[in-house]
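Note that one protein chain of the assembly has been removed; the remaining protein chains are unaltered in position.
So, chain A:
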Amino acid sequence: MPYERAMKTGSACPPPPGPGKLRLYSQRFCPYAQRTRLFLAAKGIEHETINVNLKEKPEWFFEKTPIAKVPVLEKDGKIVYESLVCNEYLDGIYPDKCITPSDPLEKARQSMVLALWDAKVVEFYYKLVTAKEDERPALTKQFVDGLQFIENALTQPFFSGDKAGALDYNLWPFFERLCVLKHVGFELSVDQFPKLSAWVERMMQLPEVKACYFPPELHVQFGKTMMSGSPDYDIGLKE
């Protein structure tokens, strides 16, 4: 596939997608782009993907989105960016198999869990990946304390109820990457996080999750290239 390799600075702007065709601008290892890839897979939406080098961004990418981040959707001249905005937009233009909750309180509840995730977990996740040995115990405690809020929010088999829904797909990418914390001593323990552990097992059975999945080794490998300062967005692609 010609566009699987990440397009970078100096590259020519790809021609727009054909009429009626949906295009996703993505990056193979980006958890936010994976949220949208999960929605696309769950909804069975045909689309083409162009990967973008987020360290050496192509100039044309800034024309598509002033924030120059992935995911970005493009269809018939219309552009949508921001993972959660993209996901709701997909439900809007492909109303079959709607994933975004229709009940206002349930939608609010899911947004609040994401807010808890952002406030209590994400910051420590990133800090823990790059933490020095002496910083790890304190950061791990903060991360674990934060994760407890998410464990507590899981009261049914999935965050969204009996079946996976928006919140499950919006959280999943970060859980797929928990393996990168193994080297700093964190693993999702079934004793400490029984519900989250069971949820992870359930999610891994879902075809849409499998379709977007990268194994731990690949995430760890990519992570190392990120830490080195030269992210290799094409890692794992066959020559």
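Rule of thumb we're sticking to: a contact is a pair of C-beta atoms (placed from the backbone, for glycine too) under 8 Å apart; a residue touches a chain by one contact, two chains touch by 3 or more; residues count from 1.
Keep this in mind: contacts and distances are computed from a predicted model.
Participant: Any idea which of "Pleckstrin homology domain-containing family J member 1", "Ribonuclease P/MRP protein subunit POP5", "Checkpoint protein" or "Glutathione S-transferase omega" UniProt assigns to the chain that's been left out?
Facilitator: Missing chain, per its UniProt entry: "Glutathione S-transferase omega".
Participant: Considering the whole complex, which of A:Lys107, A:Arg136 or A:Arg202 touches the chain not shown?
Facilitator: A:Lys107
Participant: Which is it among A:Phe61, A:Tyr81 or A:Tyr233 that touches the chain not included here?
Facilitator: A:Tyr81
Participant: Considering the whole complex rather than only what is displayed, give the residues of chain A touching the chain that is not shown.
Facilitator: So the residues of chain A touching the unseen chain are 66-67, 78, 80-82, 84-86, 88-89, 91-93, 104-105, 107-108, 111-112, 115-116, 119-120, 149.
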